[in-house]
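Apart from one protein chain that is not included, each protein chain of the complex appears where it belongs.
Chain IDs A and B follow the sequence of writing; residue 1 opens each chain.
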Amino acid sequence: MGAGLGREHCRRCALPLSRQPNLKGHDRNVIQTFTFYLFATIVIASGALTILSRNPVHSVLWLILAFFNAAGLMLILGAEFIAMLLVIVYVGAVAVLFLFVVMMLDVDFAEMRAGFARYAGFGALMAVVLLAEMIFAVAAWNAGGVSVASKAAPVDPSVPNIEALGTVLFTRYLYIFEAAGLVLLVAMIGAIVLTHRTRSGLRPQNPSEQNRRRPEEATRNMNPGIGQGVEL
Amino acid sequence: MTEWFQGQLGYGFGWFVSTLILILMIALPLMLAVAMIIYADRKIWAAMALRRGPNVVGPFGLLQSFADGLKVFLKETIIPSSANRGLFLLAPIITFTIALIAWAVIPFGPDMVLADINVGLLYILAASSLGVYGVIIAGWASNSKYPFYSALRAAAQMVSYEVSIGFVLITVILWAGTFNLQGIIAMQKSHVFFLNGFGFNPLLFPMAVIFLISAMAETARAPFDLTEAESELVAGYQTEYSSMSFALFWLGEYGNVLLMCALNATLFWGGWLPPIDWAPLYVVPGIIWLFAKIFIFFFIFSWVKATVPRFRYDQLMRLGWKIFLPFALLWVAIVSGYLMITRYGALA
Partner (left out) sequence: MAPQAAEYLPILLFLGVALALSAAFVALPMIASRFTGSHKPYADKLAEYECGFPAFEDSRSQFDVRFYLVAILFIIFDLEAAFLFPWAVSLGAIGIAGWTAMMIFLAELTLGYVYAWKKGALEWE
């Protein structure tokens, strides 16, 4: 709709590659700056509110908002797949579990607040460690005076980044990918071992057994005489 | 259109205005369509029960939905005193917003799509995975028993069927080799037999069936409407709602049903392509073909609602986890294996 259709086509599908709205140079920069600060501000604000809100359900909802805007930041970078995955996996699945836990847990808030002082020291220590790690990471990133442009992986704009990712993940990082599969397997078994309880006295439906059942096994033809009952 | 506005109003602002108009051209007809589809649903349902259905307001009762809307609009919004006010009002907003935004990537014609993004199908999956929030938040914020139980059921039901929908979508992506919805439609042109464009793909057909049924479960339509099973849960998560906030859940639900019908048409039945690859049929605009297909699928939804009794919760979970999931998983292996041999020349 109104988008300038380019001539060159994707090598895999029948789509033109240059499907961009008619935006250029200056406008794009203004919008980029605006959306970046919009998303970044909301991420930081909702992150802070996640920690500060007293109701844990509100905390999770703020966290969800933070995830969302982080996805928005990913989009600005052009990492479409990561952005969508962030929404599908974190917002659509992980946060649902969080919500389940905090909504349905009978949490005693007074007790939780009493625990704050006890864990404050430990929490502060963790915060310092995290901060130090971040500083080291940034320092390592900046070491050697290499420009950002050359550090970034070369990106071929004609290949959607999900395809590029797949190509790398399933060739170069194949073993790591298989290891991820094992981790998932362990997670699955662990979750079942930890949470599954078999309950007795239940009569679950067994459809295949029901379907196998024939009238001959379940019914009997009786022809009782007058005045006589039926022996069961 | 964009160019014209940009000529009149300058570059950025012209783009903004034209995009805004395009958005309203999707959102407003969509709401109209939802109103009409509610009417159609009631009519179809009534006809199958040998009743007349709505027939008083307007010719053939066509204006029934608008009368309902007006009535609901003028009602009082009741917020229970024990509810969390903010979240209580936020829930219908979330439901309706999510029902709307997924339409941004649905192609209505060869170049009629608002945002032709690379990962269109993932975007729709992301949007539909958010649908559960409106329900959970509504159920929790109401601070009432029935909505709470309903929200629990709805959440478990929606996530269970989302798993199979995810795997079904993967078979479609395997076939098309792209996430872009226009690309997926384009791939259906080159097809098996003479039925080009109709998109009948014997390999993907079982997935189309699973998708249709899962879509009913995902949108909590009958026979999977356990979230609002009136005999046990009153009106489910909507129990405490009134006025337009209540109506927004309805609009959202039907919006999602329409979206699922549109997806079914787009992913498996050629979207805006005509049913047969025959030149005269291309004279009819693609949007008409798409709407016709959407309506056919909506009729199936209605038909099922009118004829199939409600599932029990354990049956619902078994269907999702023990039948659809392994079947879809197996189909991913089959489709990818078939493509490895035929298209990517694994054995050559």
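Here is the rule we go by: a contact is a pair of C-beta atoms (placed from the backbone, for glycine too) under 8 Å apart; a residue touches a chain by one contact, two chains touch by 3 or more.
From a predicted model like this one, the values you see are computed outputs, not experimental measurements.
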{"item": "Touching partners, among the displayed chains, of the absent chain", "value": "A, B"}
{"item": "Residue ranges of subunit B at the interface with the undisplayed chain", "value": "16, 19-20, 22-24, 26-27, 72-83, 89, 92-93, 96-97, 100-101, 104-105, 114-118, 122-123, 140, 142-146, 148, 152, 155-156, 159-160, 162-163, 166-167, 170, 173-174, 177-179, 234, 239-240, 243-245, 247-248, 313-314, 317-318, 321-322, 325-326, 329, 332-333, 336-337, 339-340, 343-344, 346"}
{"item": "In subunit A, positions touching the absent partner", "value": "12, 19-21, 23, 28-29, 31-32, 35, 72, 75-81, 85, 88-89, 92-94, 96-97, 100-101, 103-106, 157, 160-163, 165-167, 169-171, 174, 177-178, 180-182, 184-185, 187-189, 191-192, 195-199, 202-204"}
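Operating definition for what follows: only the chains that are shown with their structure count from here on.
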{"item": "Residues of subunit B that touch subunit A when the two form their complex", "value": "1-3, 6, 11-12, 15, 18-19, 22, 87, 111-114, 116-119, 122-123, 125-126, 129-130, 132-133, 136-137, 140, 152, 155, 159, 162, 176-180, 182-183, 186-187, 314-315, 318"}
{"item": "Of subunit A, residues touching subunit B in the complex", "value": "1-3, 5, 10, 12-15, 19, 21-24, 27, 30-31, 57, 61, 64, 80-81, 84-85, 87-88, 91-93, 96, 99-100, 103-104, 160-162, 204-205, 207"}
